[in-house]
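Read through the structure below, which is laid out as structure tokens, and then see the notes.
Of the protein chains in this complex, one is absent; all others appear in place.
Naming follows writing order (A and B), and every chain is counted from residue 1.
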Amino acid sequence: MAASRSISIAIIGSGGAGALTTVDSLLETAAAAGWQGLFTRTMGPQIRGGEAAGLLRLAVDPVESLPDRFDLMIGIDWLNAHRFGAEIKAGNQTLVISDPRGGDLPPMVTQSGARVVEIPMKEMAKAIPDGRPNMIALGIAGRLLGFTVEQAFAPIAKRLADKGPAAIEASLAGIKVGFGAAAGIDFGVQLAAPKPSKARRWLLSGNEATALGAIRGGIRFAAAYPITPATEILEWLAPNLTKVGGTLLQAEDELAAINMIIGASYGGTPALTATSGPGLSLMIEALGLATSAEIPIVVVDVMRGGPSTGIPTKSEQGDLNIAIYGMHGDAPHLVLAPQSVGDCVFTTQWATYLAEALQAPAIILSDQFMGQSRAAIERPADVAFIGARSIASEISGPYMRHAMTANGVSPMAIPGTRGGQYTADGLTHSERATPTSGAADHLAQLDKRRDKLDRFNFGDHWASVEGAGDLAVITWGSLTGAAREAVALAAADGIDARMVAPRLLAPVLPERMAAALAGVKRILVVEQTHGGQFNKFLRAHYDLPAPVRVFNRPGPLPITAGEIHRAIAVWR
Amino acid sequence: MSKTAGAPKVANLNDLLAVAYQIEIDAVDRYKLLADQMETHNNPDLVKIFRDLARAEGIHGEEIRRMAGDFDVAARAREIAKFEKSESPEEADLGSAHYMMTPWHALQLSLAGEERALAYFTSIVENTKDPKVKTLAAELVEEEAEHVQLVHRLLQRYPKPSKNWADDLDPPVSQE
Partner (left out) sequence: MSSVAYKQADYKSDVKPIWCPGCGDYHVLMSFGRAFAQLGLPPEQIAVISGIGCSSRIPAYTNCYGFHGVHGRSLALAAGLKVTRPDLTVVVASGDGDGYSIGGNHFLHACRRNIDMTYVVMDNHIYGMTKGQPSPTTEPEFDTALSPGGTRVRPFHPLVVALASGANFIARCFSGDPNQTADVLAEAIKHPGFSFIEILSPCVTFRPDEKAWKDQVHPAPVTETSDQGKAARRLMTDDGFNIGILYRGTRTPYQPAAGATNIDLSELEKDFEL
């Protein structure tokens, strides 16, 4: 049987079946064996006991998007599973394992032509003292994926460490039964052997990666107000900031959170908060204050379905507009977007560095897909971007907080520095920071705040530019992985395409984009919005040298590589 | 405090019929609510059990209504059948529901309800001066005692769940 480049598995169950833990465990098993992978979840509206599906894609190379079709689907039960129909697609190559007592097969299975094999997981679990059907499912999956019992069991043993030997024994017994039940099944799909690598393996979510990147970049204060899907960033920072000598303060709301971090940064401490769309809306006023007063802060927006309360548990890219244009007045600032779970580490670190270097707020547009997915990746390299603010010390003469300098960045006096006393202000101000309504000062400071960003050399990290084909796929954020894969699929078809995915969305870099698009004859813009926000942004700020088509769709369904590939293929 | 403190005053036979009727209706509504909860939370075994219990209580309620003949027990119940401790005797304890509860748990809730009803009617037998009320109350005591036995028999079919019955390895989901 031919070795496949990736394998995808969906495990579905409800009512406390533990489907998600099962898949999470498989990810860990695969990671330990040297593969890379991505685990995402989709759930019903209940807080506990809801229908849930764990979705896993494993490969030899980095996995950054979901597949069009799943190779293997295991239904511990199918209660309300029809709700997942649009998200979890089966095809006629899919193997479906179903418990005959798990309810009716949903249309997404019966209409797909998939091969269905019945295994009575519930009954088998009952025969084991304290047995659970999801352990049977884990055994089945483990066997079909080519692991050993020990490999499949190891992550479960860790998770159940404090539940006592009986629970651990029951799980192991269940896994063995599952292995046995899968013995005769011809799956027909096999993962290629992992590449040998010296890099350490990591298992983490995009939110955890964001939090780590923040600390690597120098953040030492965080203000926290919980909101789905960003809360995990703050919950990871709570104990870990303390470990590096930092502090986290829980705020009463987002208005407090954003003002708290401005206060901390004014006092010299690099500061961050994390939120989602509704919270970012509340923070807009204070972001303007930080921009005007030239105080560096980092605000992570883990985007979710919008507008308003929207779909808190699903991903979308609809906060681009508010991140770039939300502030009243002309208030240039930094907007960045990570491109994968692993890239959350780099982008947050880089954003912190940039915010501190440029004394401006940085908004990071992450999203629920990256934030709450768990990935098995190689340890991200250390990079030399650590926040280094230009600090005024040894001040003689009147202190000019907003002094005109060659690069537009003025040394900042940290409270406690003799001679550096000034009042930070959102009011339009002079070089001395005192309020003014004069035309010359207003213009000079507006120019300064714009020019300091525009003159900065952002280097090659501003975007991922890959390939040289005459069809360019322009996208951003979590769609980068799917676009990259689509370009590879197109290449296999003989279509030469390239991908441009900006990591830095603001300020815009017209020369760099022009260079990236040199020679392009067709442009396909791909984004996960209803209103085509990214397309309009590109047209507003960049010369697009060729005809443009837009593939946009709002959440909650992810956009897959297959869909982008098809959009490329029809446009010859 | 006694189990029946704050129970409605039963002055005559019709009052007793009304209160007995309300007790059954309250039980039906409570089991239906629990069945709906179990359905929303994907616990089909418990959906069936609670719907069966609701049906059984509904039958008891109909029997009482028939006994009352032309007398409007529902209307009288609305006037007098208020239990001070909020839950009428056979209302299963909502706070003890759990999305992973097992048939054993459901039957324990039912048993507790039947025992409370038994105690309530027993106290009427003991305290009433009205001979007709005493007779009917004694019949109801016998009925409830049968229900208690029935639940005990059903419990034989279901072993007490292991201490890990509520273990859900998956974390709660934040919906907002």
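By our rule, contacts are C-beta pairs under 8 Å (C-beta built on N, C-alpha and C of every residue); 3 or more make two chains touch, one makes a residue touch a chain.
Please read all numbers here as calculations on a predicted model, not as lab measurements.
Q: Which of B:Glu39, B:Glu63, B:Glu139 or B:Asp167 sits in contact with the chain that's absent?
A: Here the residue in touch with the unshown chain is B:Glu39.
Q: For a quick check of understanding: of A:Glu169, A:Glu235 or A:Asp425, which residue touches the chain that isn't displayed?
A: A:Glu235
Q: Of the residues in subunit A, which ones touch the absent chain?
A: So the residues of subunit A touching the missing chain come out as 45-49, 224-228, 231, 234-235, 238-239, 248, 250, 252-254, 278, 308-309.
Q: Name every residue on subunit B in touch with the hidden partner chain.
A: Contacting residues on subunit B, toward the hidden partner: 29, 33-34, 36-41, 78, 82-87, 94-99, 101, 171-172, 174-176.
One rule holds in what follows: only the chains that are shown with their structure count from here on.
Q: Using the average of all C-alpha atoms in each chain as its centre, how far is it in Å between subunit A and subunit B?
A: Subunit A and subunit B have C-alpha centres separated by 51 Å.
Q: Which residues of subunit A touch subunit B in the complex?
A: Subunit A reaches subunit B through residues 14-21, 43, 45-52, 77, 79-80, 103, 129-130, 134, 159, 163, 167, 228-229, 231, 309, 312-313.
Q: State the interface residues of subunit B toward subunit A in the complex, per the touch definition above.
A: Residue positions touching the partner: 40-44, 99-100, 162, 164, 166-176.
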